[in-house]
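Removed from the display is one protein chain of the complex; every other protein chain stays in position.
And now, subunit A:
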Amino acid sequence: MLSRIGNSLFWMGRYIERAEHIARYTKVQYVSSLDAPLAQSKDFVLESILSMAGVYYKYFGLYPQLNEEDVINFVTLEETNPFSILSYISGIRENARGTRDCISLELWEAINQCYHRVNSYSAARLQSEGVFRIAKLVEESTSVIKGYIDNTLIRNEVWMLISLGIHLERAIQVSLILLTKIRDIDKIDKEKLGGPVENYQWTTMLKSAESFDMFKRYYAANPNRRNTLEFLIFNPAFPKSISFNLNYIHKSIRDIAFHEKKEAGSINFMAGKMANSFKYMTIEDTEGGLTEFLNKTLKDLYDLANVLEEKYLNF
């Protein structure tokens, strides 16, 4: 496979996952703030959305103050914002266009359709229908796209690189969600911790990662700091947890069988080291340094992606 094509496939996967997570996070934060306990301030939610999407400073460089419509539009449909959902979906399509000759027609049509739907979504419609509709549209379209990826492609390098992109990005997005929500929780008054306000934040965290229902099945308990973090970071069987995705990344890299020795600095080594260190850790090991731990995880993931791109996907 051409390195350029590999690069496009990898990024197609990453953009799919990224668009989906930002859409869901925006929706969950916004919708759950509508009936939040103790009338959580709107600004709090809008700031959280901006920082999760990574456009907090970019937004304030363009707009004087927080405004609900501006924030939602900026994160979802703003075409001049390279980090908006629309931009990511354009990215998915551009990458798919460049790799038309190795993906299925069904996959291409699903991506093309998703692009046209989001691209023709007007700001006026966003205003009248609210964030819920557009987020649902993006979540459903990306699910359909991922369905075609899994059900129409041969399990060769094409599929493996898209999957690698998806799962690497998912590990990154879940880490970002955790970091953002922990920052949100840290902003809450100390005396209110432990009560419904904190409980509400853990629920939102789980919903943002599409994990609330499975969490309840697994623990049969209300979410708290310990079980929520354990579930989203270390559960080896749950497809949204960081640990699950690290294992997946390691397996994908082994399957692609890049021509390299298994030595320190090889991507096989890097991915294996990360995945295995998560296997032998518990939530207690992160106590007192959770933010540092998550930041380190993010850095390792970005490093892995950089080495992968420089060594094999460069053209």
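Here, a contact is a pair of C-beta atoms (placed from the backbone, for glycine too) under 8 Å apart; a residue touches a chain by one contact, two chains touch by 3 or more; residues count from 1.
By definition in this document, contacts and distances are computed from a predicted model.
Peer 1: Pick from "tRNA uridine 5-carboxymethylaminomethyl modification enzyme MnmG", "Peptide/nickel transport system ATP-binding protein", "Hydrogenase assembly protein HupF" or "Circularly permuted type 2 ATP-grasp protein" the UniProt protein name of the chain that isn't shown here.
Peer 2: "Circularly permuted type 2 ATP-grasp protein"
Peer 1: Which of A:Gln29, A:Asn73 or A:Ser90 sits in contact with the chain that's absent?
Peer 2: Of these options, the touching residue for the absent chain is A:Ser90.
Peer 1: Who touches the missing chain here, A:Asp101, A:Asp189 or A:Glu263?
Peer 2: Hidden-chain contact among the options goes to A:Asp101.
Peer 1: In the whole complex, not just what's shown, which of A:Tyr200, A:Phe215, A:Phe278 or A:Tyr312 touches the removed chain?
Peer 2: From the options A:Tyr200, A:Phe215, A:Phe278 or A:Tyr312, the contact with the absent chain belongs to A:Tyr312.
Peer 1: List the residues of subunit A that touch the chain left out of this view.
Peer 2: With respect to the unshown chain, the touching residues of subunit A are 1-6, 79, 90, 94, 97-98, 100-102, 105, 108-109, 112-113, 116, 119, 157, 161, 256, 258-259, 312-313, 315.
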